[in-house]
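Pasting a structure below so you can have a look.
One protein chain is absent from this view; the other protein chains keep their places.
This part shows chain A:
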Amino acid sequence: MSDSYFGFDTTMPPLNSDQLTAGTAEITEDELSKNFEEFALESGQDFGCDQGFDPLADQLVETGDDYNEETFGNDITNIGDDFDFTQSNAKIADTIQKEEKLYVDRRKSAPSDNNELLRQRPLFSNLWDDQSGGISVNGNGSYPNDPTNDPKTSPLMPESPISPSIWGSYHPPSTRKESLPRHHHETNLHHPSYENPPTYPPSQISPLPPGFGPPGPPPTARVPTLEEIEKQLQRQAGQSLTKRMLSLAEVEAALLGLNGRPPPLPIYGQTEGAYREQEAAFLEQEAAIREQEVMYYERERKRREKQRKLADMAKYNGLMTQNDKDYINRIQISQLVTDDPYSDDFYYQIYTAIRNRPAQPQMGTFSPHASGGGAMGHERRHRNRGSESGMLKVQQQVLRIVNDVRRKPKSTQLSLEGALGKIALNSVRNPRQLLQVSTKHTDTHQNHASPSGGSHQKVPSISSHGVVDHRKVLRSIENIYWAVLRLEELKRNQEREAKDKWQEKYTELVNKMWEELLVTEPIGVSFPHPFISILSVSKGKKVIPRVLRHCNKDQFTTLITMLVANFEALDVCKTAIGGSNGNIKQSILDEVELFMNTVVPPLLQFVAEAPLKIVNGLLTLFIERNNIIWVAKSKVGLAFLTMFLSRAEILKQGGGYMQGLPLPEEREIMQWQETYNRLFNQLQTYFLLSFPPFMSNIDDMYVWQFLAAMAVGASMEQQHILVTEVRERVLETVVQASRIPQDKATHKITNVNLFLHALGLDASQLKI
């Protein structure tokens, strides 16, 4: 702020053009400043002005430049004269003047340039002429050696018509420089308070960020001058200059910014209130710093305390040897070691199996056969090589402990010599028992399991009216579960035991399970058949898929035969047939669902691989042993019929060839046809009864599937009968489908099409 802005122009020419263009300066403005530079450079007289100015500035009493040295890095008084080209320039002043002449001549030869210059120069020459006249009061601005003080006296200039204006415009820098010091004096007079601003406690000055530095001399004092200039400029240049003037102010701002000083404009409007705001901000900052300090001390205190404690405890260091630690570890881990994770930690095992996570060889269930932990351990070792040795060590230790424990079986009792009683040893597997439950019954079950026990013993007691004791059925189911669980366990541990011994155990268990299923009980002794009773309990249904996994083909056949033979006694057939209103209790519907999901799939799979002979036999038995019209009203019954019919059809068409079955013999096909005709004749006129009530929400897809299966095997005549019977239902469904939402309608149509496609028709062909 202490420098005039044209002073800047002359002393720092190279920086200008960039800065100016970077700002919002317009092209003309750019040119203008360039011209200024050029003029400044072109003549040594300009620098002469500088010489005259320098001592002036030194006399100034300036405030706010206390930090100039810091900012600019050197003492202003010792700047040196590297930059001071004027002295040398003065020596070559003649040469420069010649150059000037050359330059002017060149200008003349470039008319376009000249025009531009001509347009602009007069404005400035006038301006500066006026100013210099007014300002010369100061007296200090006189330059005795300056020949350009009076342009007209210059010996070189008169030749050129432009030169007066050049010199005119060239004047300003010097005059400006004269004027500025005066402004600064004014400034200081107007604002004496800034000499030592009371709002600034000295302590706060140091942490001030650069932007908040002590305010320079307020520019307010200078504004009038600028305004004057503006006015004059405007006066002379008219409207075209208004824009330029604004830009000039900006130029100055940019220049000041260049100097590393805060631009005056922001500070311009600052009042004491603003300073107070700053002060408040500083107080805040200070508070924050203090807070941080407090936190730091707190942390430090805690750290020291921790260290003190650690040091306190250090006297116990080394009290336990590694052996002691191992011993403690062994005591802890040995409690968790188990040979049989599936019974001791069943839920974890199942959970991990369900989650499809590889069972980790974790301590709790350190199963011996998994203790090879190979893949897992390897993987883990790969993951963090850093702790590789540590992991290995732990693994080895655990392995050793496990082996130790396995070598000496856990004793649950300890009898000391001479003591009268026994001391029970409690462990995590053998907690102190409050209730002693005899384990006798498991023994008895195992005795039962022996095939030699004779099956007559296990015939469920039949009360006088021939109803099987329900509790015996339940017990059979429990025994089946017991056997199944043992079988599954055996399968899991298959590779751990000798093959023949394992096979022996396995067969024994399968036999036991098979007996408990009560499938082979003679038909007719009790009603319902014990096997059917088992199937009538939901947990009995649930166990079937697990049972059938261990059954051989013969057992399968026997089982399905027994099921088919007593089909109508099944709860899912017997009770699941809706009355005229089709209301079936939800609990029964759940049972049907369960039966369809558990019992049917393995049987379906079996039938899907059966030869025609067996299918034929099963269907015959089905028809003979059951009231087929009745059975066909149940969902499960229809599912079975569909199963047989579609399998037979596949076999008839040679589908069994793919499964390695021989093509059905002619006789078998004949037999099948007979059976089919029997079925058809029985069901004739009753087909519609298979449907659930029309308006009910039950999905009747299974009925359409059955009808489709019937239709495929039917003769032309039979097909005709079939269509006649169910025509009504087909039409109703199609009509209904046209009135309900798209997705449901599509489903309905698809269902109908199941049947219609079997006849070579399609629902879209129907005319409603």
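In this section, a residue touches a chain if its C-beta (ideal position, glycine included) is under 8 Å from a C-beta of that chain, and two chains touch if they have at least 3 such contacts; residues count from 1.
Operating definition for what follows: contacts and distances are computed from a predicted model.
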Per UniProt record, name of the chain withheld from view ["Ras-related protein Rab-2A", "SFRICE_005808", "Replication protein A 14 kDa subunit B-like" or "LSM complex subunit LSM3"]: "LSM complex subunit LSM3"
Contact residue for the chain not shown (choose from A:K98, A:R276, A:K393 or A:H470): A:H470
Residue of A:K98, A:R290 or A:K539 touching the missing chain in the full complex: A:K539
For chain A, residues in touch with the removed chain: 433-435, 437-438, 440-441, 443-444, 447-448, 457-459, 461, 467, 469-472, 474-475, 478, 481, 528, 533, 536, 538-539, 542
